[in-house]
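Below is the structure I would like to discuss, written out as structure tokens.
Left out: one protein chain. Kept in place: all the others.
Up next is chain A:
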Amino acid sequence: MVAETKPEAGRPARIRRRTGSNAMSVFAKQGILIAFALFIVGFAIFSDRFLSAENLMTVIRQSAIIGVMAIGVTVVVIGGNLDLSVGSMLSFSTVLVVDLHDQMGPGLAILVMLAATLCLGAVNGLLVGYARLNSLIVTLGMLSAIQGLVLIYSGGQNVDIVNQESTWFAIFGRGYVFGIATPIVIFLVFALLVHVLMSSTAFGRRVYAVGGNPTAAVFSGIRRSRVVFTTYLISAFATGCAAVILGSRVMGSQNNVGQGYELLVLAGVILGGTSLLGGSGNVLKTVVGVLILGFIQNGLLLMGFAYYVQWLVTWIVIILAVWLDVAAKRGRLFSPIA
């Protein structure tokens, strides 16, 4: 670079700035993967257990519940909305599926639970999609309302499956498929399916269009309300699937088991680079985002930190990810203009 200096461009300050912003743009574009690699290397140095196949599988399995939910929420966010209700929706669905298991058997319990969960998603979808209410308000309200619903349903009692050894319901949380833990299989297959839905179908294209510019989408003949409605159904369905994994894993459920999950889910979505403004994002990158959260949590525990330290570190990681994202768009870290 310095050797081929042009006469009028030979000022070192400018060259530094240019290479600086190039390095930054590379880092910001692939920042999420680079950060991922750095964490893995860092933890591997400090803990020899960290990189063992067993530990890696454990982390992925533990991330599966957040991951499945985050995949659904990614679809909502790409469509230009938020879904904060998934935390208490997970409580609701898990309590319901566990409670119904002993009354009607696993198969029917799962179906009824999924139907009920989809109804909750439909309420979100109606209010945000058709009534055009602000999604933050609607789903934050639903977060609270569904928690109330759970307590009314259960009467404040935690629920358990009585005969835990003989039910095939155990397969979802405790079982293995071809030697791989079922939650991992569900997580990755679901990610792949939704990725194909978003990247290769007309529906996916419409979600990106509605999130990117709702007015232009309407002018293109897209039924915006219906698209938004459907994204909430997908999110609810994802949470229902997560509830199956969780209920099967624990074979019981507390009333508030999903409390706080909405923020972890959203953190995974944001770490995956999906813009909260809508119209851009990628389901597979959400998977990476969720795994980063999982590995941070696991790595910190292995290094001997208290579990609550992860909350702080998670926050730092999210701020860095969001910052790098906007810095790449405007070409510098600090900017007086948006």
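A few comments on the model shown:
Everything that follows uses one rule, which is that a contact is a pair of C-beta atoms (placed from the backbone, for glycine too) under 8 Å apart; a residue touches a chain by one contact, two chains touch by 3 or more; residues count from 1.
Methods note: contacts and distances are computed from a predicted model.
As stated in its UniProt record, the chain not included in the shown complex is "Monosaccharide ABC transporter ATP-binding protein, CUT2 family", which appears among "Monosaccharide ABC transporter ATP-binding protein, CUT2 family", "Acetyl-CoA C-acetyltransferase", "Putative thiamine transport system permease protein" or "Sigma-70 family RNA polymerase sigma factor". When the full complex is taken into account, the listed residue touching the unshown chain is A:213, out of A:213, A:256 or A:282.
Taking the complete complex into account, residues 6, 8-9, 14, 17-18, 25, 196, 200-202, 205-206, 208-209, 212-213, 215-223, 279-280, 336-337 of chain A touch the chain not shown.
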